[in-house]
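Note that one protein chain is taken out, while the other chains of the complex remain in position.
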Amino acid sequence: MWEVFVRTKAGLDHKHCGSLHAADPKMAVQMARDVYTRRQEGSSVWVVRSDQIVASDPNDKDMYFDPAEDKVYRHPTFYKLPDSVDHM
Amino acid sequence: MYTQAMDTMRDEGGDKPALRTAEEAQLQQRFDNRIDAGDFIEAKDWMPENYRKTLLRQISQHAHSEIVGMLPEGNWITRAPTLKRKAILLAKVQDEGGHGLYLYAAAETLGSSRDQMLDALHTGKAKYSSIFNYPTLTWADVGAIGWLVDGAAIMNQVPICRCSFAPYARAMVRICREESFHQRQGFDSLLVMMKQGTDAQRAMVQEAVNRWWWPCLMMFGPPDDQSPNSAQGMRWGIKRVSNDTLRQKFVDAAVQQAEVLGVTFPDPDLRWNEANQHWDYGTIDWSEFWRVVGGDGPCNRERLADRVKAWEDGEWVREAALAHARKSELKEAA
Partner (left out) sequence: MISSIKIPAAPELTYLLRLADTCLILGQRLGEWCGHAPILEEDIALSNMALDLIGQSRALLTLAGQHSGKCGGEGYDEDQLAFLRDEIDYRNVTLAELPRGDFAFTVLRNLMLSTWLKLMWERLRDSSDAELAAIAGKALKEARYHQQHAADWAVRLGDGTDESRRRSEAALATLWLYTPELFEDDAVDAAATAAGLGPAWSQLHEPWLAEMDEVLGEAKLAVPPAPTFRSTGKRGLHSEHMGYLLAEMQYLQRAYPGGAW
């Protein structure tokens, strides 16, 4: 099993778009092209063996991501400035 | 600026060797066409050697600036006056570390490792922005840096989001998004002191602004007529707007913001020019700029020593992590 990442346009990130089955890397790249870029979706593809991806544990979701919730000071809207300089 | 590379590097003879194969000439032609069409260049695309070298130098210098830039402000984390300001400052300095990280990663796509780049920094071969060689002497320096230094940085960095080298452009998009709170928190911090604070605090703010103003103007690099590599940078889309244009834009914005704040800039020649609808400013002391770039700023030695110490103190940690990873791998293989 392989995970497929496609760059839609020059300059943009490769984005995960799905998976496929293939026997070797070369086959995987070609399949990725055939499966995922048939409608001009791509300008570049990456494939990564699925078992090579280390993912966060869904059970850890709370401790991984909730702590960011109350760090409001990281957002520009936290700082109220006078109208005349508010575009900064 | 964070990216003074184009201005402070030596000219290395350009990328047009006399003899060149037909194939190379064709690649060069295709590259030029893509640049002219405003296309992005990816790390795996063919690129002229000088383009690669210039970018590597600029991105790594930019990265060094971010991590050396953690030091002057980091200096105040333990002394921040309220818990809210402590959290804000810590988050801000942390962001700068992240920026360094994204940029090292972008530079690595050009074939240099982070270790190599850090080595160049630690041995004094690589430069970083001159601004971080000035000391932070009072708490107001933290606000002044956010307002003026980050303000200048943002002005310089926004155009790089459209840089021709895509990994750099992508890193800059992320960085600019994160930067958006940096300038505002600095201004907000100064504004509170100016509007609700004591006379002693207002004096502290004004004194800090006095010290940071001129070094901030220098961040944009030498005047356009003394910036020999600018034309090449523009052609490659590495540099998008000229030094003087950005500097003027910065001055115009800052003057208005200073008014809201209730502070002045230490420049008797600062005045509105009705004819060109911009603020004229006095003569910048470029000898100071070159002195600081050359290593004789107020804090060059301390900044470098701090970075070297962190790196050397951390060596056994990095080795241990690798050793443990090797052990785990062996165990898994067995």
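Order of writing sets the chain letters: A and B. Residues in each chain are counted from 1.
Keep this in mind: a contact is a pair of C-beta atoms (placed from the backbone, for glycine too) under 8 Å apart; a residue touches a chain by one contact, two chains touch by 3 or more.
Predicted model only: the values in this text are computed from it and were never measured.
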* Asked: So which shown chains sit in contact with the chain we cannot see?
  -> A, B
* Structure fact -> Of B:A43, B:L101, B:C176 or B:A253, the residue that touches the missing chain is B:L101
* Structure fact -> The missing chain sits against subunit B at residues 67, 70-71, 74, 77-87, 90-91, 93-94, 97-98, 100-101, 104, 139, 189, 192-193, 195-198, 200-201, 306, 309-310, 313-321, 323-325, 327
* Residues in subunit A touching the chain absent from view -> 60, 62-64, 66-67, 70-71
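In this section, only the chains that are shown with their structure count from here on.
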* Structure fact -> Distance between the CA centroids of subunit A and subunit B (whole Å) is 27
* **Parts of subunit A lying in touch with subunit B, wherever the complex brings them together** => 10-13, 44, 71, 73-76, 78-82, 84-85, 88
* Asked: Hey, which residues of subunit B end up touching subunit A in the complex?
  -> 39-40, 42, 84, 87-88, 91, 95, 151, 166, 169-170, 180-181, 183-185, 187-188, 191, 253, 256-257, 260
